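Here's the structure, in structure tokens; my notes come after.
In this view, the complex is presented without one of its protein chains, the others remaining in place.
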Amino acid sequence: MVKSDITNVAQLLAEALEFSKRAAKEASQGRLTEALELENQADLLRKRARRTAKRGGGEQVAGREGATEKTLSIRAVIISALGEIGVPVSPRGISEYAWARFGAEVDHRMLPSLRRDEWRAWSSPRAARAVYVVPALDGNRFFAVRGKVTLSDWPLDRRIIGPWSERTDHLNATIQLARQLEWLRRVEPSVADRLRNLVVRYAATVPGALDSAAELDPRRVEEAARAELSVIGPKDDEWRTEAAKRARGFLNDEQTFWGAPLLYVIEKGNAAGA
Amino acid sequence: MKVNISPDVEKRLAEIRADAAPRSPTVRVLAAYANHADCNLAALGFAARVDFDKLLEGTPYQVQFGQSPFAFSRGIAFERMVSARDYAETLNLLRTTMGFKIEDARTQDLRAKYQSQRLSMGLRANETREIIRQILLGRPTSYNLVGGAVLEANIGGISARFEADALAARFGGPIHAGEVKSFPVVDGRADPDKLSAALDQVSIYILLMRRLVDELGGDPDLVSRIALLITPTNVGLKPTMSQKDVGTRVARSERLLASVPDVTDIARSVPSSLTFNVVADQRADPGRRADELHKIADSIGTSYTPTCLSTCGNAFFCRERAFRSGSPCLTGPQSSRLLPGISSLNRAAALSGGAPPALNEAPVAPLLARAGRLYDAATKNSRFKSSSQKVAV
Amino acid sequence: MNYPSTPKNEFYDRSVLRAATQVSKEALDDFFSSNGRERAIVVSAPAGAGKTELIVDAVGKIRGRKTRLAAATPTNEQAFGLVRRLAIAYPQETISFVPARDIELPPTIQRLPNVQEVSAAQTVGRGVIVGTLSKLGDAFARGDLSSTDALLIDESYQADSSRYYGVGGLAPIHLLVGDCGQLNPFSTIDDPDHWRGLPEDPLQTAVGVLLRNHPSTRVHKLPLSRRLDPRAAKVAQAFYPDLPFSSALNPAVRGMRLLPMTSVRPRERLLDGVLDRAAVEGWAHIELPDAPVLTADPEIVELIAHLFQRLAQRTPQVRCELSTSWQDLRSQRVAVGVSHNDQKDVLRARLDALGYGDVVVDTANKLQGLEFDVVIAWHPLAGLPDPDAFHLDPGRLCVLLTRHRHACIIVGRSGDRKLLNAIPPRTPAYLGWDPDPVYDGWGVHEAVFAATERFRISA
Partner (left out) sequence: MKQLDVTLAARSFVEGRAIRTTLFRHRRLGDEPLMLVLWQLGAEPFSLAAASFGRSPRDQNFVVAGDPRNRDLAFAALLKMATWFNGHFEAPSADREEFEHWGQILTRSRSAPQIVVANGSTIEMLGRLGRRLAYLRTDGPKAAPLELVRFGRHLLFLSSHARMPGQQIVIALTELVGSNWATGQSPEERLSLAALNAYISPSKSHAFYEAMKSERYAIGPVPSGEDDENLEPLVEAFNQRRSGDVSAKVVAPLLKPIEDHYRRLVGRTWRLAWDCYERETKWPEAPSVGRRWDLDREAYTQHIDWTMGIGRRRTRQTPRQAAILLRRLEEAKATLEAEEACDDALRMIPYLLDGKAIQGRVIQLDLNNRELANTRMVRRPLVVISSPDPCLMPCGKELWWSVNPDGKSYEVTQVRADEDGGSIVTLKLTTSSKSTPMPRVGQEVCFSIHTTGTVRFFKLPPTEPWTHRPEAPVAEPVALEDSEIRS
């Protein structure tokens, strides 16, 4: 902020204080109308001071960050988290990761409204290839799976959930988190500590990943997850590729991102998505 | 000109616009729109006729697109010069470069005839139409050089009027649209961007004139695809006339007009609570105004690119959004192109430092890691580290 | 699969040949009806029209009149090709090649008995002198090369004005032959548009500067393609809006067949579908799903590698007007055309690793003027986030889609065509220069997408 602005703000606030003092004096003598009138003047001055301070430039904008960051960066955080995990995740999974990795609090209950906005944004632009947060798709009927989100720039087969997908996605996420942890231990130990607990939770269901006696070994987690993945991974890949192919023949462009219409699902008597 | 917006849509658009400064489509607004046709916020602003250049006035995001009064007066002076004495200079140029005859000198300056700019547009549009009709009928007495002609168009449901500097027609020949610009042609060269903007402008006039001729039952091909441009030559103000075939620009303008989304569709597609009333309220707290615009942007989506900085009044605002999310578009479309599957600049930086990539990042990650590794290796042994402070003693 | 039977005697469309012969004849008549004034004749042609044949033919006729000539091309490779063609066509004529420094003819051409590599100073009195425009111009400027009676230039739409300047004074009569649909001359400098529109622009084409200074120059248009068969010509017409042409061939003269194979693997079934479509229709356009990708898109590299593997497994054979029996398709006759060097590098390494070292992989710039039996074309717009002047260039797409005699497989992504739903980008404007390659390219891309729509297969 330039010096003259600082002086201005200081002056305005001093003037406002003057008015408030006089208002208090008037009020103490019972002249309430006059007191309030003076106080109004003071308010106006304070408002002007605030505006001047804001005009001051960049730092003020930066300082204001907190005010708007909430609505803004949630989307960015969700996209970053999904990008780093790399597989469909539940909203809760996203908020856990976001906290562990970025120290960001994401209220997973705001996801439905985010999804509405995402759809609106997706459905109107014409040519841009931007990235959107989109639901995962059920592998049989291709309706939107409520509990899992993905990114629109992932290949369709990776946004589809088949019979093995829940497990392979979990394993892939575990591998990714373990590698992430290993890397963070080298470059950002403080963040690594937060992420460690999450890796433990992910690895808990992977046989041979954890050895209760020793400190968590990310390599061991990765190896264990890979071992299991080598069994079901190929099956899952094949299933998803085939499903994606079916989906492309069956869905229009919009539906490959947002899912088959619910109506269709209801007609088929499948209540899972409703 | 028929415009089919229902009263409830008009009312909704008025609600959206609230007290924001309005603006109606002009050639310049249309050209700016073409630059960010993929931005929903820009489309909404266009449909609701909100002047985005003024929307954020009084906030730190205010953009200054002010025009220099000297630039303005140069334009006026030059225009006055070519239209003085019943367009003597212009007629002279038409004779020497376009083969106009001595008797092709029936001029009409509609701007001079109707002094008030704003109110007279409709009257001038009617008169333009009538003159074109006379020309089509082959009346030897019809005007053949018209200044300040007004052409009408329906743009996405909005009625708009465009003002052409000059229409000219040799007797029995095609009708031309011309534009007077004060940037110079020096040694046969003009600024390619300014020239391009001027020709795009003329191509819209040509397009609208073709439509008008068609409407009047004439052959649209009577309107020439050769644009006429009058500019100063070299370092003085001596006018010269350049001819350019703008056939492809006319076709592009046709695509542009066709691509403008219908205002009715836009009005219905945005959330019913959406309005610019707080954003535009200069008495409101600037922080609150920005928050409101963030909400609008979040709910309909934007598409920032650095070219917005020179064409859109919300550009600083959108740039800060891009900054806060670390979007690769912050550093230009080229860098987005080089970072497919990477969600943010932060992530690109992390990958360049060897962060393990997720599946979608796998193709680019090795390239970033390699670039980062080579950079770090080359600077490691150097006494010049990456940071500037080391040098600035 | 049903392959059409070859028509017995009638390979060529006689009326097309007649029309083309007429144009060539008029062009040469024009060329010889000299009234002593300096002048030039331009022959403009679509891809594979037999331009070099026309030059070879003209050389014979010029030499028949005992006059001396020089023939020039923009690149060394083109000059080598011309030397070979001339040497074979006229065994009793000595073809004198003037090489630039560090350049020599490939051994196979060097060994031809009537080919001689000579320095410019040794060309005195020689009848047929061949070299690049740069070399001949330099030798002429230094006084090593003396004037000839006629100058013939091949690929004259790729020759720029600055190089044409060097040889312009070499002869009073010029014959400029070229393909007007391919890529224009380009430069590596930062501001190649600096002179755009001005008469001195060194980057305008040789034909461009000639027509600008001598607007009365006659331009003859060869209305046929010998390389492209009717199926290919139909699509390629989009690249030549001002030059209507037809294939010299009747339908179904060219043929390609593959060993029938079945597979349970979805990937192989997909590849088979693509190859069968290309064999039967002459075209296939395979599209991977839309995704943000690198320029050297690894998935497209893999897809092309797989296409080659599968193609090889299915022992492809071809037949045509020159060889009516089925012949094995040789891998040297197959090419991949790309837009970027990094695409080329990655593909080259991948194909080499698979043992397809013979297959030609190159950028559109380098493939200009070449011919193959089968071409895989990496679509210029594949995976782009937004289209720009480079990738929209109609010349680039033209080169990629007009190199093949039998089949062309286009590889891209499903979002590519959607890029054209936007408004074409604004282009800078230049006085004295009306073309708009960006807008034209936009239209050409749309037309080609439409024309190949029925050959589209989604991966």
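The letters A, B and C name the chains in turn, as written, and every chain counts its residues from 1.
Going forward, a contact is a pair of C-beta atoms (placed from the backbone, for glycine too) under 8 Å apart; a residue touches a chain by one contact, two chains touch by 3 or more.
Here the structure is a predicted model, which is why all the values come from computation and not from measurement.
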TODO: May I ask which residue of B:Gln64, B:Gln115 or B:Ser273 touches the chain that does not appear here?
DONE: B:Gln64
Open item on the list: Among C:Ile109, C:Leu210, C:Val293 or C:Val336, exactly one should touch the missing chain; which is it?
Closed with: C:Leu210
Open item on the list: Could you pull out which residues of chain B are in touch with the chain that's been left out?
Closed with: 64-75, 77, 81, 182-184, 186-188, 233-238, 306-307, 309-310, 316, 323, 326, 328, 330-332, 334-335, 338-339, 345-346, 348-349, 352, 367-368, 370-372, 374-375, 378-379, 382, 384-389, 391-393
Task: Residues in chain C touching the chain absent from view - done: 38, 40, 101, 134-135, 137-138, 140-142, 161-170, 172, 174, 187-191, 194-195, 198-203, 206, 209-210, 212-216, 341-342, 345-346, 348-349, 352
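Everything below uses one rule, namely that only the chains that are shown with their structure count from here on.
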TODO: Would you kindly tell me how far, in whole Å, the mean C-alpha position of chain B lies from that of chain A?
DONE: 35
Open item on the list: Taking the mean of the CA coordinates per chain, how far is chain A from chain C in Å?
Closed with: 52
Open item on the list: Based only on mean CA positions, could you tell me how far chain B sits from chain C in angstrom?
Closed with: 39
Task: Junction residues of chain A - those touching two or more other chains - done: 126-128, 131, 153
Open item on the list: Two-or-more-chain contact residues of chain B, please, as numbers and ranges.
Closed with: 37-38, 259, 340-341
Open item on the list: Which residues of chain C touch chain A once you look at their complex with the stated criterion?
Closed with: 266, 289-292, 385-386, 415, 418-419, 421-422, 458
Open item on the list: Going by the contact rule set out above, which residues of chain B touch chain A in the complex?
Closed with: 37-40, 43, 58-60, 259, 261, 269-271, 285-287, 290-291, 294-295, 298-301, 303, 320-321, 324-327, 340-344, 346-347, 353-356, 358-361
Open item on the list: Taking the touch rule as given, give the residues of chain C at its contact with chain B in the complex, in rising order.
Closed with: 193, 196-198, 291-295, 297-298, 383-386, 422-424, 426-432, 434, 436, 439-440, 443
